[in-house]
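Quick one: the structure is below, questions incoming.
Just one protein chain is left out here, and the rest sit where they should.
Residue numbering begins at 1 within each chain, and the chains themselves are lettered A, B and C in the order written.
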Amino acid sequence: MQAIKRKKQKETIIEGFFLICAFVAVISVLAITVFVFFNGLKPFISNSYSLWDFLTGVEWRPGSNMFGIFYMIVGSIFATLGAILIGVPVAIFTAVYISELAGSRIGKMIRFAVELLAGIPSVLYGVFGLGIIVPYVLKISPMAQGESLLATILVLAIMILPTVVSISETSISAVPKEYREGSYALGASKIQTIFKVVLPAARSGIMTGVILGIGRAIGETMAVMLVCGNPIAGIPTSLFDQIRPLTTNIALEMGYASGVHQELLYSTGVVLFIFIMIINLAVNKLVKAKVGS
Amino acid sequence: MSKSFKKVLVSLLIGATVLTLAGCGSSGSTTSTTKEAISGEINGGGSTSVQKIIDAAGSEFTALNPEAKFTYSGTGSSDGIKGATAGTYSFGCASRELKTEEKGSLTELIFAYDGIAVVLNPANTVTNLTKDQVAKIYMGEITNWNEVGGADAPIVVVSREDGSGTRDAVEELVGFKEKLKADATIKEGNGNVQTTVAGNTNAIGYVSLTFVDKTVKAIDVDSVKATVDNVKNKTYPISRPFLAMYDESKVDDATLAFLDFLMSTEGQAIVEEHGGIAV
Amino acid sequence: MDTNIKFNTKNLDLFYGDFQALKSINMEIREKEVTAFIGPSGCGKSTFLRCLNRMNDLIDSVKIKGEIIFDGKDINGPIDVINLRTRVGMVFQKPNPFPMSIYENIAYGPKCQGMKDKNQLDNLVKESLMKAALWDEVKDRLNKSALGLSGGQQQRLCIARTIAMNPEVILMDEPTSALDPIATAKIEDLMSSLKKDYTIIIVTHSMQQAGRISDKTAFFLMGEVIEFNDTPIIFTNPHDKRTEDYITGRFG
Partner (left out) sequence: MGRKAKDSLIKGVIYLATGITLSVLLFIVGFIFIKGIGLVNWDFLTRDFNENVVYAFIESNDVPLTIDEETLNGKNPYDKRYETHLEGPIYVENIGAAIAKVAYKNHSTEREQFVITYIEKDSPFNRAIDSTGKSITIGTDYILQSINGNDFTSLTLAEVAETISAESGELKIKVVQPGGGIKSNIITTLYMVLLSLIVALPLGIFGAIYLTEYAKPGRLVNMIRFAAECLAGIPSIIFGLFGMAFFVVALKFQISLISGSLTVAIILLPVIIRSTEEALKTVPMAFREGSLALGATKLQTIFKVVLPCAVPGIATAVLLSIGRVVGESAALLLTAGTVAQIPGTLFSPGSTLTVQAYYVAKEEGNIELACAIGIVIIVIVIVLNILSRVTSDKLDVFNKK
């Protein structure tokens, strides 16, 4: 009896240990959230700067106490949207090719190439952007300016490719063989099988890939900083306008900002944070809703 | 866990711990000053404009005092000031005067003067601009090169991030304080401004004189050539001091020794050698 | 009963890489009859069944020689495989409904062939479910997920979605081996009622099942057809000794 009791005890201790490990993720999120929200909301609570001016202002001039980030929010949204519109379809179709159409040897090669693309640090995308994309945009831009929303979209689209491809591909190839056989047996073609059975069945994995892709696009800082122009005002009205996404605003000035200026950079972080929360919630609900019916 | 899986994980752990122990083998960063050998880790940081001079002075200092370790991170003047006050840097550097609220308990010393060159792309035909023209360009009142004797092309204005000392000095001296035009491109650091101007025929930017090389063209301001001599004899209108600063209560002897070396004749020779103007 | 021949196989050989799974199969399968394939596992009965709707194409190391004439054309030749599969439906050993609603599962096949009209689909779904004797059990939860059904219900759903294609032939690869006796009985009654409209070819392990529902039976051994005859003859006085040994359970 004694041995069994001790074994039982050992099990619960280790289960507790596992719980703590899982909980570390929660603790770190809470710590970061509290830290960012606390510092981010301080200026508005002690109303040394009005939240309304902060969220709707279109000029960022710390020197003359003007802190408007509306034009940055618009910039971030346009850049991420553009990157998703270009990057996600290309990524999902590539994932379909790798797991469904490619022979096992070619599939393996492309999978390796995509994992390589995932390994390339975002800084090198920035350097590539600076070296190739910016001069190219310079040529075709009416503003004779390489740094632009278009350059940012292209860099971000390339960057989210590997994330979306590798995660989507894993979940597509995890769809059971029986579904494909069932579909073929009913006289469906290969393409119909892929788009009517396999992709819907792999939806949750693909959706995860898209979430991470969006997260990476909205959160990218270093690569974007080299190609976006970082103007101090101006809502982008054309692809060739410059933008200052929320992330670069933080990275550019966090090192040296102090006092209200630093706190309002934390507030920029809060806005970014809320974006991510919204995206995660929206997509979680989407994934649960589809599977349930 | 199956045997082979456990083996991999265990070997990963052992390998890692051995490496980290080796990592922190050598002594921690204790600072001690015996009469002849100065030792300890000096981690400076701040303005990117001073990087060339400070790095050269640092390597000469460590040559003379092999026990001392010297590093400098170029993160911008205001960061240097913040780091010096918070003590995350042994000493901070700034390429502009300190604002009153930044002074706090910092002791400052000017170790050099530096001209700020207005740089254009070598392909640009313009060779001279008045201070007023530069101000109008940066405020967005002049937008085409043909208004200042150049080709018919839009002017692409490149400026520095808000914490840059160089930007603060230029805005002050040229006279467009806080009136920079909205769609100016902001680049972080002298090098970054330089590559942008080098890469765009219609761009105009400003960098520390110590950074000017063959990739960009420094133009005359108010028809005065941007040279070290013209800055020394004060005819060149845009120049500013290089400040080093530290907090009395937090500074260590090794840093003080380095700053004394910087102000010594040998230190000032290094300043001259790297395009700065000795004090 | 000389109804015309549905499948006429002529010295068919099949190789997985260099292992020969089927050796010179010659067989004529008649229309509107239930033909059963029996034999020990690995004897090639399932492999042969899968040849009839070209499902073996999915395995890349397969090489096939010989002819299978279906409706006057050799299906091993260059034919429209998709069209063949719409006319030769298949039900698998493990029920494999799609992770969709019951309605969508059945409407899937016709939709792939371009049927779009809503009420035409509704009627087809209802009709197929009634033919598969599943309508009463699911008629009020058609948009619930098919994965929620029991094993037997799922298999009947698979039969229903095959019927929805209005095939000429229904292939069944050990359809009841994963089901309990009650569900098995339901499937067997269903098959005898389906016999009126469809040619059924079933692979089974259970000789009682073959005896009960099939008109003709083929005994496979080591990739060859040892004997192919009316079911009563096979089970009462088989000509070949090996068939007799297998039937009386002496080996296999």
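One rule holds for everything that comes next: a residue touches a chain if its C-beta (ideal position, glycine included) is under 8 Å from a C-beta of that chain, and two chains touch if they have at least 3 such contacts.
All values reported here derive from a predicted model rather than from experimental measurement.
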item	value
Sole contact to the chain not displayed, among A:Thr152, A:Ser183, A:Thr247 or A:Ser267	A:Thr247
Hidden-chain contact residue, picked from the options A:Ala83, A:Ile158, A:Ala201 or A:Leu264	A:Ile158
Those residues of chain B which, in the complete complex, touch the missing chain	1-2, 4-5, 8, 12-13, 15-17, 19-20, 23-24, 26-29, 36-37, 41, 43, 48, 51, 55, 59-60, 62-67, 69, 71-75, 86, 88, 188-192, 194-195, 198, 211, 213, 215
Interface with the undisplayed chain - residues on chain A	7, 10-11, 14-15, 17-19, 21-26, 28-33, 35-36, 89-94, 96-98, 101-102, 110, 112-128, 130-132, 158, 161, 165-166, 170-171, 174, 189-192, 195, 205, 208, 211-212, 214-215, 218-222, 225-226, 247, 250-251, 254-255, 266, 269, 272-273, 276-277, 279-280, 284
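The working rule: only the chains that are shown with their structure count from here on.
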item	value
Label of the chain whose CA centroid is most distant from the centroid of chain B	C
Chain closest to the middle [Cα centroid of all protein chains]	A
Geometric centre distance via CA averages, chain C-chain A, whole Å	49
Averaged-CA centre spacing for the pair chain C and chain B, given as whole angstrom	79
For chain C, residues contacting two or more additional chains	none
Interface residues, chain A side, partner chain B - complex	59, 61-64, 130, 134-135, 138, 143-147, 225-226, 229-234, 241-242, 244, 252-253, 255-259
In the complex with chain A, residue positions of chain B that touch it	75-82, 101, 153-154, 156, 161-163, 177-178, 180, 182-188, 192, 195-196, 199-200, 202
Chain C-touching residues of chain A, taken from the complex the two chains share	176, 178-189, 192, 196-197, 200-201, 293
